[in-house]
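Heads up, one of the protein chains got dropped from this complex, but the rest are sitting where they should.
Chains here go by letter, A and B, matching the order in which they are written, and residues are numbered from 1 within each.
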Amino acid sequence: MSSTTDYEYQPRTRSGRIANFVDTRAGVSPMVKEFGRKIFPDHWTFMFGEVALYSFVILLLSGTFLAFWFDPTMTSLEYHGSYVPMQGVEMSGAYASTLNISFDIRGGLFLRQLHHWSALMFVMALSVHMLRVFFTGAFRRPRELNWVVGCVLFLLAIVAGFSGYSLPDDVLSGNGLRIADAMLKAIPVVGTYMSMFMFGGEFPGLAIIGRMYIAHVLIIPALILIMIVVHLFMVVVHKHTQYPGPGRTENNVVGFPVGPVYAAKAGGFFFIVFGILALLAGTTTINAIWNYGPYDPSPVQAGSQPDFYMGFPDGALRLMPGSWPFSWEFTIFGWVLPMAILLPLIPIALLFVAMFAYPWIERWVTKDNRVHNVLDRPRNAPFRTAIGAAAVTFYAVQMMAASSDLIATHFHVGLNDVTYWLRAAYFLGPILAFIIARRMCLALQRKDREIVLHGRESGRIQALPHGEFVEVHEPLDEYKRYRLVDFEDYQVQPARANAKGKVTGMEKMRGRLSRWYFEDRVAPVTPQELEAAHGHHDDHEAVGAGSHKAQLDK
Amino acid sequence: MKALSQKRRHPLAVLALLVMALLLTGGLYAVATTTNEAKAETTTYSAQDIEEGQKLFLANCSTCHGLNAEGTEAGPSLIGVGAASVDFQVGTGRMPMQMQGPQAQVKPEQFNEEQTKQLAGYVASLGAGPAIPEDEYLDVTKGDSANGAKVFLANCAMCHNAAGAGGALTRGKYAPSLMGVDEAHIYEAMQTGPQNMPVFNDANITPEEKRDVITYIKALDNNTDPGGFNLGSLGPVSEGLMIWSIGLAVVIGFTVWLTSRSA
């Protein structure tokens, strides 16, 4: 290739020479060209995915350090470390090494707490990120598959957390595994064998910690990493969504270039997240396993709870009455069906199925298959916001139920009463949340209309010549106004006959759902309406003019 | 310990050892034979104490427990509950109760030490029952916190929480926190089983084991949490609340700052 050297680019600066060296060997200039000035929109709600990603990186880091000292064995030994109340106590190697990390490795306690706080932060940030994506409609075409990848990540994060929670082999996590064992055994016919396979025989056996360990440090992190790569690759392909506003369309991205602004902010944010977690780990105890003692099947303690992300199945189990009004354990030809365990898990399973399928459900109901790069403000999609609020409430009630005993002691109410109330909330809560959230969205939309039509209340009172007092309203500038009027106004899509001229049952249901979604809605202000409002300034009729009844009558 | 090991070559050491061994065997024998009998009263109550105690009893307790402490519908009989019960119930302020409820609440003591002693003397005079524990069994420097932790985790943690932070029972009852509770009161609670707590008599948990349990509780109580704020030692729930409240708030604060325009 001597002929090409004549044309070879000769950099002048030192950094240029280094860059050139790398580029001629690795060919990175197309990547720099592609990503160097890629635009990312800037909004605080877009940062939670990053928090999750950074927490994951910190998990990998702190987890690697812990693995240097952690001994994932269930072989029994006698403890002789620094922790006095366990001196001479028989315990598994896993528990003893966790005590050693906490008390005999310098900074080990910090690393343990950093790892555990990062795990909580990881699942929390991931959940908040999912909520943001859901409530703003970011899962719509073309991002449906990335939503599914995100849901898979959510499940993987829960499994990663639970497997890690179990590793120290203390009484608390051991009872957690005990519950997992019973839930497996509840699965009809095959469940018992699944439990025997998982534990290598009867519970607790001698195998589970080693198996959990390999899952926790290799299999699940690898899966999470693959999913994160796929997730980010798709983000690059799709480019980021953006909120509606002046200058922002379906066909552009408005924001800051990766280099230097966005890279500096996102990079700096990694250190900030690290700082937050280090601060938590340095100041706040988490999972004081030395209090719980080594796993032994006999003891148990008040306040036996899983980490928060496992709270919802635990709470579901607590809410189910097992013997009221009859025993929920059925025997069918000798096979026993423990419905007290299975029944409360069914709605949770359905919730997850609905979560995965939601982009397609919404597309089917709205018949909207267009590309959406501009997000909805949650108030402008009252139907979706209400569904989300109902689902969150359903989840939250079960999560609260998992701490029913602590609610009872800390609010000085009866434990049983807490359960009764939460049972009612399990059914009524989501319905109420749906109604309230939808009404709130509609009210906020009306407020937006009011502001667009009459301006903001300035707080200045003016006395008119005839003695009337009015408050001066300041009209919006066109940018602020555009932010409030730029949204789509869906209409009911009644059931229609198919090609054969028949209205199928499915289609009828879709029609009903569509009516349910869009019957109540508030339309954006039109220029004509604004003009009319300016004409009759004190005519408040105009505010409601866009609301549904008027629209439907048209 | 150093001082002790230096003195072990002292001529009197053999004698001291012999005496100790005798005391120990004798003590063990005594424990073995009297486990379920009332312990011999170690605190002596004068006739005047008992008389004063009766006056206090009639004025403050007899409404519920009956004029002769025989019990009424509102309160149990106190015959045979012993001085330990009185010292615990009155000494922690649980008795006299403020009102009927699922269980008696801790509140500032209503009687001073002298009066509590007089009441205890009166109730002890009604029938044999557990006495106020001897100081020997309350001395945490003699206890073994490792054995105490074992016994505590097997017998106490299920209601009082692994860190002694307390927990819920059925229908509004609860097991209280054990932090800051007087050694004698912990001992008496195990001995007498106040409210719905089971009785842990000396046959079940020996006086030495009770001392071990107290040692463990005091070890938890005296030491600060090495990891920092303990969030009430309530386990994963308070940790989850922490991350969803302060954790989330701090993260949101930073994201808002990060994406805001500089002035």
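Assume contacts are C-beta pairs under 8 Å (C-beta built on N, C-alpha and C of every residue); 3 or more make two chains touch, one makes a residue touch a chain.
Assume contacts and distances are computed from a predicted model.
Between the listed names "Sarcosine oxidase subunit alpha", "Protein-arginine kinase", "Cytochrome bc1 complex Rieske iron-sulfur subunit" or "Dihydroorotase", the UniProt record for the complex's undisplayed chain reads "Cytochrome bc1 complex Rieske iron-sulfur subunit".
Touch with the chain omitted from the figure is made, among A:Tyr243, A:Phe270, A:Phe356 or A:Tyr395, by A:Phe270. Touching the missing chain, out of A:Phe65, A:Tyr79, A:Phe135 or A:Phe203, is residue A:Phe203.
In the complete assembly, the contact with the undisplayed chain comes from A:Ser304, out of A:Ser127, A:Ser304, A:Thr385 or A:Gln398.
Check A:Arg106, A:His466 or A:Lys500 against the missing chain and you find that the one touching it is A:Arg106. Taking the complete complex into account, residues 35-36, 140-141, 143, 145, 150-151, 154-155, 158-159, 167, 169-171, 173, 193, 195-201, 203-204, 209, 215-216, 218-220, 222-228, 257-258, 260-263 of chain B touch the chain not shown.
We take it that only the chains that are shown with their structure count from here on.
By the touch criterion given at the top, residues 102, 145-146, 148-150, 153-154, 157-163, 165-172, 174-175, 216, 219-220, 225-231, 233-240, 242-244, 247-248, 250-252, 254-256, 258-260 of chain B touch chain A in their complex. Put simply, chain A touches chain B in their complex at residues 42-48, 51, 84-89, 102-103, 109, 113, 116-117, 120-121, 124-125, 128, 171-172, 265, 268-269, 272-273, 276, 280, 282-288, 291-293, 296, 298-308, 311, 402-406, 408-409, 412-417.
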